[in-house]
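Removed from the display is one protein chain of the complex; every other protein chain stays in position.
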């Protein structure tokens, strides 16, 4: 199972990096989303995959008697998902605004903040 | 599905039994207070009048609490609080050591001062948009990063301040800002994702996320675990955040676009969090791996400081010059990390504190120059010395400070770093630091010469005096508040040196840190 | 006794439901163009999953699960036609043409205006 | 999407989804669910309402500005961590209490309030983004 | 294990097989396109198939926790379709030629930027 997941993670990373190298901002965003999912699966795999019961203490009991799944990776992934979701929501709005304001989704043409051919500073004093 | 070797988890044993003293709440106060303040400001977003006052109060309170925290940590050793009574590795630990508390104090001080400056810079629309809420949340994120003892929690705080910084960055929604913010956001997202990947691998290797626990377990895993990979990836992730070469071009592309007070906070605080994280991971968690990587870090440091300052020489916009100066400073800080000797790390820590103060002050100075001269461009400003002598004096002081000349705060850390590199036989590093200092003098000296001394610009710009400042005095006061501690570090360095040395000692020898998280005889 | 009825009924229902789902997806693949595919997918598919949810409601002994499964079914019945309608309308307004084998088009041309 | 069919059903769907979101929020204690997912469902409900009937009715229906709601949620979550101050236990420790209301015993905990806070943060921030985009789209 | 249970077990496996098959067939349609609405319909269908899976697995294992997931999935699927429909309507068909999306580098001509938001 770990092997299969590791292969899948690798595939995800490959796709994500391929997309992130594109110059269209929307592709970069999609790449980032896949990147985030790949990371989540990495954490999931790192937490040792076992077929166990959820780590919930039954009502009335003080402790769990059986083997339980590791709750920590799930908590971590959940946190990471929440964060990457909000991040992505923000980036989506930003990309949309950029497309509207700058009239392009090509990062090569986004040079408003750093205009090309800027003059050098005055050299004399 | 009863597997062999079934273990049961006793919840009672996973809890901390003892009560927590009220004074221990000091650990989370620098984080919790800004969060509460930010939330409160979001709730009263229409009452823009109270925003500044509330923000100032909350920031000042968190500054006071982090200062008290620092005092307590210095006298009694690291202070620990575990959230929700769950013992590590399940519970998230906040622990303040000298390093974290020092950085938190400097950060909250700068933020408080910037909140005052924002009175001039941010109008009602900006306040309604939530400038102060974002400011407070960003401070909470930065403080959280400084004070947390859990590496995943560090990631969370990184994200908190990065997301808040997005909010600050696009405030005003000019085209330039959106352009800068896009690059900033994508690069930062990639950096934090690399951070997360590494943390995942770290968890897979150690089975814990508590930094003290990792440091304890790293000894046993050095032979087998992929620690080298993890350390390198952390170097990559935090290097990206700290704007180290070659992953630093997002900084000059974005830092000059927002409001000047936002630029000041970014330049002062955000890159330093990257430096802090590098110090923490490299020195406490992976000291052996850092040893191996030190050559690489050293070259990165040299490239960052030299290319950064060369970039500054080619700019004509004051804010972009300062952006490159910030990068150059990162290189100087990295050199101490590359050396790894107590003296070098002490120098790095002191330089970071100096940089928090001075870079913020430089950006604010640029804002005041813009107000006085009507432009950020060196082509278009001249003769400010005549019209604004006080500003010129402060500018001169700041140039000296940034270049590391006496009698200001930049001197001592650079002296220490140079001395440390010579002690370690790294002449190239020492000479790079010196060369970059000279170039800084040239780059910033030119700003001073052109904008203040030069009598008359070749091409004068139409002065747009439509939005005059509320009162120039407040701006000067704010600048002075930042320069005074910088002078204090410069002329009376002993207590600061002792503080930085204590921080470096705690970093290099994590025993006291470990004892605070895992008290001998107790815990898991 | 009631167990046996439950089992048989649930078994039949899930076979019917998955059969519908399969038919829908085959229709999705075989039908010539978008509008006709939509007939297969957004209805036979919905019916299929709905029937399977009913099967779950029949099978389970817990009332809460059964009511929830039924609630899910009702919810599908509410949303499926609306989303199908919106998609068809949007596609038509955006100018995706009908299949060339179509025999009839009484839709007025002005509703191709994207703002309509 | 000016179509009669969608506009007549959307408000009812919205109320149904909000109801479901509260259900998901409250059951998040020992079953899947909780503030985040509940908040997302509620935010998508408002998004549907906004797409069908326009942004202005949604803003009127919410009464408070979405960012204000988010701030309230953040405040609630942060404050729920401070309750444990009174008990002398660390920040964010769950404190449970039982309230007797009209003969019905109600178990309250700081965790619940934390979750409700998360719910509001998510509803507020996502809705404000969605509405801003929708407004821009319509102009 | 009596006859009815055996029948149910067989039915569950048959249903899983049928669902998997329909999943694959639908994915084929999503990949093939050729137009955007075709893909949207395919995605819609995928949601339905996923819900079918949830129901069948609920019967097979007795783990019925996922029923709420099914409802939420239906909600999200609905929202997604509505949003896609909006997108299709706003974009129109002009940018899609022979099922291939032209990369969107053409500037916007009708929406001009305003200075502030």
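Going by the order they are written in, the chains are A, B, C, D and E; count residues from 1 in each one.
Here is the rule we go by: contacts are C-beta pairs under 8 Å (C-beta built on N, C-alpha and C of every residue); 3 or more make two chains touch, one makes a residue touch a chain.
Assume contacts and distances are computed from a predicted model.
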item: Protein name, per the UniProt record, of whichever chain is missing from view ("Pyruvate ferredoxin oxidoreductase, gamma subunit", "Stage V sporulation protein AC", "Na+/H+ antiporter subunit E" or "phosphoenolpyruvate--glycerone phosphotransferase"); value: "Na+/H+ antiporter subunit E"
item: Where the missing chain makes contact, among the chains that are shown; value: C, D
item: Missing-partner contacts on subunit D, residue numbers; value: 3-5, 7-9
item: Subunit C residues touching the omitted chain (full complex); value: 20, 23, 26-27, 30-32, 35-36, 38-40, 42-44, 46-47, 63, 67, 77, 80-82, 84-85, 88-89, 92, 98-99, 101-108, 111, 116
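One rule holds for everything that comes next: only the chains that are shown with their structure count from here on.
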item: By mean Cα position, the chain sitting nearest the middle; value: A
item: Distance between chain centroids, defined by C-alpha means - subunit A, subunit E (Å); value: 22
item: Distance between chain centroids, defined by C-alpha means - subunit A, subunit C (Å); value: 33
item: Subunit D, residues touching no fewer than two other chains; value: 1, 6, 13, 132
item: Touching two or more other chains - residue numbers and ranges from subunit E; value: 68, 71, 75, 78, 82, 85-86, 89-90, 111, 113, 117
item: Residue ranges of subunit D in contact with subunit A within the complex; value: 30, 36, 125-126, 129, 132-133, 136
item: For the subunit A and subunit B complex, residues of the former touching the latter; value: 20, 25, 28, 32, 35-36, 39, 42-43, 45-48, 51-53, 55, 57, 62-68, 72-73, 76, 79-80, 83-84, 86-87, 90-91, 94-95, 97-98, 101-102, 107, 110-114, 118-122, 125
item: Subunit E contact footprint on subunit D (complex, rising order); value: 1, 6, 13, 17, 20, 24, 27, 31-33, 37, 41, 44, 47-48, 51, 132, 137, 139
